[in-house]
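Note that this complex is displayed minus one protein chain, with the remaining chains in position.
We just call them A and B in the order they show up, numbering each chain from 1.
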Amino acid sequence: MNAQSRTKAPAWAIWLPLVLFVGFVALVTIGLYRPADRAVGSTLVGKPMPAFVLPAALPDRPGLRSADIASGKPHLVNIFASWCIPCRVEAPQLGALARAGVAIEGISVRDSSEALNGFLKENGDPYQRIGADDDGKVQLALGSSGVPETYVIDGKGVIRYQHIGEIRPEHVPMILEKLREASQ
Amino acid sequence: MTAELGLAALWLAAALAGLQLLAGALALAGRGTSLAGIVRPVAVVQGVLALVAFLCLIAVFAETDLSVKLVAMNSHSLKPLVFKIAGAWGNHEGSMLLWVTVMGMAGGVVALVERRLPEPTILATLAGQAFVSLGFYAFLLIASNPFERLFPVPEEGNGLNPLLQDLGLAFHPPTLYLGYVGLSVAFSFAIGALVTRQVGPAFARAMRPWVLGAWIFLTLGITAGSYWAYYELGWGGWWFWDPVENASLMPWLAATALLHSVSVLAARDALRAWTVMLGVVAFSMSMIGTFLVRSGILTSVHAFAVDPQRGSFILALLAINIGGALTLFALRAGTVTEGERFALVSREGALVFNNVMLSAILGIVLFGTLYPLVAEAMGAKVSVGPPYFNPMGALFAVPMLVVLAIGPMLRWRRDSFPRIGRQLVIPAMLVGAGLIAMVAIGGVGILPTLGFALALGLGWASVLPLKGRNLRRTPLPVWGMVIAHFGIAVSLLGMSCESAFSVEKLVAIKTGDATGVGPWQIKLDAVQPMAGPNWTALEARLLVRYGDHGKVVQIDPQSRSFWAPPQQTSESALLTRWNGQLYAVLGGEADDGRWQLRLWWKPFVPLIWLGGVLIALGGLLALIGRVASDLRRIFAREKIAYRRGRMADLERAQSEDPS
Partner (left out) sequence: MQESAENMAQTERMAKGTVQGTIKAKHQRLVLLVIALVVLIGAALLAAWALRNQASYFYVPAEIQAHPPESGRAVRLGGMVAKGSLKTEADGVTIAFAVEDGKARVPVRFKGIVPSLFVEGSGVVAEGHMGAGGVFEADNLLAKHDENYVPREMKDMTREQAEKVMRETTR
């Protein structure tokens, strides 16, 4: 902090700004990379999906096994229920995603096949397979605390993204982007 | 197609920046002097290409081309056109593109017009500028390509954050960016001067317009940002010491110090190493500010999309640029020869004092902003607010303001207080009167009291440099200084009055009922629904009257709901009089049909921003004055060169004639 440039300024004074700056960089690097700060989503993101086998929820299509999903192609796994209001809100978006060629698998939580049929008739049916999770165990194993939730899972069966709450129209580009990333 | 054109222009510009760096460095190293010739043209073309890329981005936003990912994520077909265009830079990728565009164009202008400095210094400066730009180009092209396509094409975009859907805010970030980029030019000049060891008045004069320009934009940006927070957040405050606000204040503090030390260097050839140091620090603060805002490492009330990945990229750029510059400084500063000397009591002395105080305030703000990170590293969650910033800042701002009143009257090199003592009698008496008045009123805090008194004294003292001058022949930079310093007094007066005399009232009343705040009588006439292009709102109609005999005026605070993305904001209603502002916010409906109203009467509060505008205006006058005299000098030199050329022609003609 020399008031006047001097030929014989003390060496430490000249290096002081650099030392302070290195301290700053070290501090923010710690702040930026400390994992606790950033774990906003599920702790399962980046980990393989837990193994499960769910029986068919409807007679017209198969149930869901974790092995079905790790098939080399990214999938959306949607946890839903016919009794859940936000699930109706997100149904058109899931329909749009399905029409765009996205493979969507369903896990219906604590549901009956009659109610489920009614729900799909009324709100559209984007699902390839639907597994019946009657006691909510698979839902909990996936780290989901409510319905609806949607997971982006890559071809190796690794969870890449967890979407909590309903998919709104403005989320669709982001979901497509996550699927694209998952396919790389 | 437009998107691909923009991307191609961006890649070309990046390649040219690489060429500019390489050619400049090789020419400096003494290899290939022929390369030296291409540096300037390359810099100009690079700037043009960056501009083309940016215009392409604006075009895809204007036509809402949803196949471009950035548009889909940030725009919406229902948005008004001006916000579609503003959306181009209202996001991370676009703002970074704006950054490189302005930087490239600034480099081009330097390459075109700057002829005063020795050629090696210019080469080093342009190479430095290219180095910094290259980092940002890499950032854009690798980590955040603004022209990336999206497939399948979504049917509708993701909207723009309605909090940001505001004219003032649409142009606020670019204003700050112009400031930041201006400081990047100053930074490049500092690097160029360090590399070639050419630190002197010529360097200061070349750098000064850029510092002045950057400083004007920063001043305007901070003023506008403060006003935005004031009316948009609906909290009645005008400065929250929020990390985003601090991020814009810190470069301003550094630029203010730099501006003054550059003047000393230009006029007296003193403060050589210090000025170079400040040039590096000022740009560091811009980058640190951008980093803090964009990385989301600190929590802020100002909504910004944050991404730690990008944060680490900016951090890496920051570490390379600033770490490199500081290392260069440490290696070279010892070899920069000593500048002119001066006495403690002199214009230089006062400016050094101002520099030290500004640096201290800068340090206080920086520490306070970063402290939550330090605390978190030690396991505690804290936030730092006005109880820290206000008294700590004032501790150094008060002596600085005192010297600010005296400094402009001191002579260069050495002076004595008795010589100017008589002139200071009236300002000192004004300070005393202000103190007595505030104490007599009673119940006013110590900071507003001091601020009020100092504002009065400073207001008077700031125009004293005009005394005894022929006002018509007073140079523009002197006018600039006087107006900027007067602006500080005006702003300070506004802050002090707002803090000392504001009255607040919070009520719940039925339509048809009346209330009051300060001298105002207020009647809630009606609350009705309203619809805008992409929002609905509840609007209250307030009939207000100043005093018993004032005219009845209607103001309409709103509570707005947007639907893409769903969000609510409150639009406060402001009514400005010469002596203050009435500020009304509509809250929610209570169960029994009453409406919540929050009302403030804030005497003289507009002076805060009026002062800010005056400060910027002062800067503008100084800039015009400097650039005009620079241009005159250039023309004069060209005229001489032209005459010399004609003389040479004549002589040649004469010598050739006889043969």
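FYI, a residue touches a chain if its C-beta (ideal position, glycine included) is under 8 Å from a C-beta of that chain, and two chains touch if they have at least 3 such contacts.
Quantities reported herein were computed from a predicted structural model and do not represent experimental measurements.
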Out of B:112, B:506, B:552 or B:648, point to the residue that touches the absent chain in the complete complex.
B:506
From the list B:103, B:360 or B:608, pick the residue that touches the absent chain.
B:360
Out of B:11, B:171 or B:388, which touches the unshown chain?
B:388
For the full complex, which residue in B:478, B:503 or B:553 touches the chain that was left out?
B:478
Of the residues listed, B:203, B:329 or B:396, which one is in contact with the missing chain?
B:396
Which parts of chain B are in contact with the chain that was left out?
161, 163, 234-235, 260, 263, 266-267, 299-301, 303-306, 341-344, 349, 352, 356-357, 359-360, 363-364, 367-368, 371-372, 375, 380-385, 387-388, 391-392, 395-396, 408, 411-414, 465, 475, 477-478, 480-481, 506-509, 559, 561, 565, 567-568, 570, 585, 587-588, 590-592, 594, 596, 598, 622
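Quick note on the criterion: only the chains that are shown with their structure count from here on.
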Interface with chain B, chain A side, in the complex: residues 1-9, 11, 14-15, 17-18, 21-22, 24-25, 27-34, 37-38, 96, 100-101, 168-170, 172-174, 176-177
Residue ranges of chain B in contact with chain A within the complex
69, 72-73, 150, 152, 154-159, 199, 270-274, 277, 280-281, 284, 288, 291, 295, 297, 308, 311-312, 315, 318-319, 322-323, 326-327, 329-330, 333-334, 336-339, 341, 352, 356, 359, 370, 373-374, 376-377, 564-565
